[in-house]
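A single protein chain has been omitted; all remaining protein chains appear in their positions.
Order of writing sets the chain letters: A and B. Residues in each chain are counted from 1.
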Amino acid sequence: MVSAFEFAPAIALLPLAAFVVALVFGNGMPKKGAYAGILATAGSLLLSLWMFATVAGGEVYNEGLYDWAIGDEITFHFGVLIDPLSALMLVIVSLVALLVHIFSLGYMNAEGETGLRRYYAELGLFTFSMLAFVLADNLLMAFMFFELVGLCSYLLIGFWFRTRSAPSAAKKAFLVTRFGDYFFLIGVVGIGATFGTLTFAGDASFVAEAQSAIEAGETFHGLGAETWVTILGLLVLGGVIGKSAQFPLHTWLPDAMEGPTTVSALIHAATMVAAGVYLVARMFGFYAQSPTALAIIAFVGGFTALFAATMGVVKDDIKQVLAYSTISQYGYMMLGLGVGGYVAGVFHLMNHAFFKALLFLGAGAVIILMHHEQDMWKMGGLKDRAPVAYYTFLAGSLALAGIVPFSGFWSKDEILYDALILGLEEPIFLAAYAMGLVAVFFTGFYTFRMVFLTFHGNPRSEAARDPHPLGMNVKIPLIVLGVLAVVAGAANLAPVYKLAGLDITFLEHWLDGAYTDGMEGMTYHEYSEMTGYETGYIGSETITLLIGAALSLGLAFGGAGLAYILYNVPEPKAHTENLGSARTVLRSNYYQDEVQVWIAEGLTLPVARMADRFDQSVIDGVVNGVSSVSLFGSGGMKRLQTGVVTNYAALIVLGFIALVVGLGVYGGWFV
Amino acid sequence: MMIEALIAVALAGALVTFVAPNRIAGKLAFAISLVPVAISLWMFATFDGSGNALIDGELAFESQMEWIQLGDYAITWFVGLDGISLPLVVLTTILVSLAIMSSWTPIDMRESQFYGLVLFIEANLIGVFVALDFFVWFIFWEAVLIPMYLLIGIWGGPRRKYAAIKFFVYTNVASLVMFGSFITLVFALGDGVSSFALPEITEAMLNGGPESFAGIGAGTLTSLVFVAMFLGFAVKVPVVPFHTWLPDAHVEAPTPASVLLAGVLLKMGTYALLRFNFTMFPDQVSQFVVPIAAIAVISVIYGAMLALAQTDLKRIVAYSSVSSMGYVILGLVAYTQFGVGGATFQMVSHGLISGLMFMAVGVIYNATHTRIVTDMSGMADRMPIAVGVLIAGAFGYMGLPLMSGFAAEYFIFFGAFGSEASTYMPLFTGLAMFGIVIVAGYLLFAMQRTLFGPFRLETDYEIRRAPLHDVAPMFVLLGLIIALGVAPELIFEMITDAVDPIVDLAAFGGDA
Partner (left out) sequence: MTVEIHYYVLLSAALFCIGLFGVLTRRNALMFLMSVEIMLNAANINLIAFAFYHGNLSGQVFALFTMALAAAEVAVGLGIILVLYRNFRDVDVTVPSAMRW
């Protein structure tokens, strides 16, 4: 009997095949290659589910497939690692990719768009890169597909290349994430050179090597092992911050809304942005050995969660609001991972994938309804005209805002709970917790501001009064995701377990390897031991849990309620204008873009121009100077040749006399 | 005798093309150039050498013949291939063929002379990579300059004379420095050597080195020769601050000459560095690690910064070549398997990628008659296929994984980071790696301005889709780039085999 895992590479290769097919034959195919993509991602989804079932049956898989480059000390290879984490992620990615492909039939094909062949080919390549990244069994392979994911997002964000803004946004996305990847690549090189291996799992993984190095008290480059691990971990984190759009490398993400909305859904929910957080989870054992690195992850996450949420409050474009919510939500995941809440972080990653894909596709549906208008102030009243879009969008919004019992509540609450109990023991983390908590309020507010402005009240434009109808290929993905957004939280009802004793913490068991054997050193349990975090409680565990849940739920309701009061009226006003100068700062995104554009165009470019002038004048000047000096010298010499024959005769005579005198002196005549 | 056949076909082809009518010269030259491609691929398939050519390696296709006795020294016709030179020979034959095809459109005068010269260059380039006797090698080395001088000087742009003379004089002076110091070294080696065969000289160098000569002590003399030869080759590579001839030459050269210049001629410099400096002088390398690594880092960063400031597409690619060659130096000085192997890999990889880039820029120039970034935008709208290939090539240049540039750069970074040549190597590596950000910066900026956005063109030319024979060579190159990126072992295996003996020479315990 052939093992299911034998087919694991096919999960990634099917979309690659779709890419090739769409690229080569796309123009001749019905729907320009969409069916190839749908077929391939459906195949990937089925295979992923099979992997998932096999892992649930107790097996894991960690095999090298192909040696990429062979050296004496280290061999770089491509391989497949299927454990609970990657099996889960495979299902998420292939599911979202499939739904996005289906949705694209309604979103892209309907409008007589040109370049559909390119679109579907790039979508296939995108899915391939992400799936291969998830499958990767070593850091180098992960890096390679991480970069390819970046390339695909560049291509897709810049899909409408005839505009001015889309290519600019695409360039920014690639450049900013490239800046992060620079650190990541140093990290990869450093880990490989230090530990002689780049594999994630097994006895010879770099995680295990790092652990034994710390235990043995080794030093690298004059630094202690733990310091060195911290440095390497932070270098890799640079790539994560870039891809997962964490502060200060988040600026590319709102601009990336220039791409088609379907692409945004894919980027935000399951691929590009998720890749960063997935990477942290993938090598969590490495970070777990460095408290400093974890603390930095937690603070970056907490700060980003709050920072992005405040900016989301004042946006008018429906996709912009969602963009900032994405940044904020990934901040939560980082916070969760940073405080040692591995399960909570992964849980939120999963839930977020569903509800954010839902929200983006919902926004796509709204944009179809509105004849490609994205300004929320021109919408309104869509609730009755498009009930399917409304109710699914609402489900996603409730999940995003963290309202019980929708999925987002359970995971976000678990993250905050993990941060709280750690903070009670190590007070510094309370600051991160506080930032996460405050962000809940803003999240509730901007989410429902968006919902009310879009769907409630009176229609505020012609398009909103007479919306474009939605097809089945739009509705089906929305419904699937809507259901998931509601029920996905049931995967891990940790509070219920702690309060009522009902053991509904499947995900925790899943990630703890309870259903599988093998995977030593990669379970939640062992990660917790590695971090060495102590936890504290207010009173007892139950009381702490209740206080935490009440706080976050209260704030979420507070934010949503405020939005209800302000915006759920027939003719809402732009209340944010009352914020005065604060609004200007928020709308300008704290001038982050200006700073980064200044670094690129105000600092680097002038320095480059100066270097160019230096090169042209000084360095090339010296080169040309050498030739000028020799030209000048010979220019003087050549004047001896006057063309007058008498002068030549004189020169001959003088030369002869000089020769005679010279020889005479040499021969000693005049002594 | 296969190597002789290779050179002879190219030389004979050059003669035949020279006298052929202009009308058919291009097609004829292309047909002839396919023969060396076939021969080199056959050699690649049947390659049975092992080890390094200079250090007791098993040579493939070796051939040796007495030529001239010069005093106490014999000059022999001595050629052969090892794992370092074979990939470069294959690169040369393929690039020449493709460059010929890509010149069908832009070259419209004195065609037979043009294609004759290109084939003549091919013969000499192959000679440089196969020759194992210093004199034979040096003859080929110098003979490359003449046809390239003519290609730039006759078929070049408006400032072609300046560029051609600068190129010729600059590299020729450097050759003089190198030649003089090497001959000094050979005389200083005294009775140890009786010929100019490179393996013999290498052996003498590794077993004791030179005696004192002309009143200079042995140690000082070796160091002086090392530095002089490094400087001599540095001009050819080129490294900062000897790079200024390159952008001028590239900008003025016709597209196919640029392809060969960036693709193969620059590799002559790094190949010679590897063969001479880094094989014959391991002790001096470890002595000069820090300055050489610093030069490498400066080349990478400074070259990239210069590229950032340019508005001429060809100048951008030219300066980025300076940057890419800096990586090669960094890999060489690391003295590790991946460092030196990666440097060799980068020579091949950069040859393919820069060739592709120059062809793509050439195709755009053929259509628009401008290369200035600000003169055009939205080219993707009019020439989708050519632009698609250009984008792929640009990402290859940025070191996108699964393309050969990434493999090369990763090998170099990995080898350099783990190198024990100096305690500062991780630092140098980290600094040099910042080049991958800047390269992305200038290529993305240039692409955004020229290829995307609404269509606009300042010159009065009607844009047509590029003909197949302009695009086909680019697809071939792209295929090779991806093939080497997905399976670097295709050539990396033979490269490491030839590089290992060099790495073993390292004065420090080189590993990783």
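Note that a contact is a pair of C-beta atoms (placed from the backbone, for glycine too) under 8 Å apart; a residue touches a chain by one contact, two chains touch by 3 or more.
All of these numbers come straight from a predicted model, not from anything done at the bench.
Hidden chain, full complex: it touches shown chains A. The chain that is not drawn here is touched, among residues A:P469, A:G643 or A:G668, by A:G643.
Contact between chain A and the absent chain runs through residues 638-639, 641-646, 649-650, 653.
Everything below uses one rule, namely that only the chains that are shown with their structure count from here on.
Put simply, chain B touches chain A in their complex at residues 166, 169-170, 240-241, 243-245, 302, 305-306, 308-310, 337-338, 341, 378, 380-381, 395, 398, 400-402, 406-407, 410-411, 413-414, 417-418, 423, 426, 429-430, 433-434, 436-437, 440-441, 444-445, 447-448, 451-455, 487-489, 492-493, 496, 500, 511-512.
Across the interface of their complex, chain B is touched by residues 67-74, 140, 143-145, 147-148, 151, 158, 161-164, 166-168, 170-171, 174-175, 178-179, 182, 185-186, 189-190, 192-193, 196, 221, 600, 604-605, 607-609, 611-612, 615, 619-620, 623, 627 of chain A.
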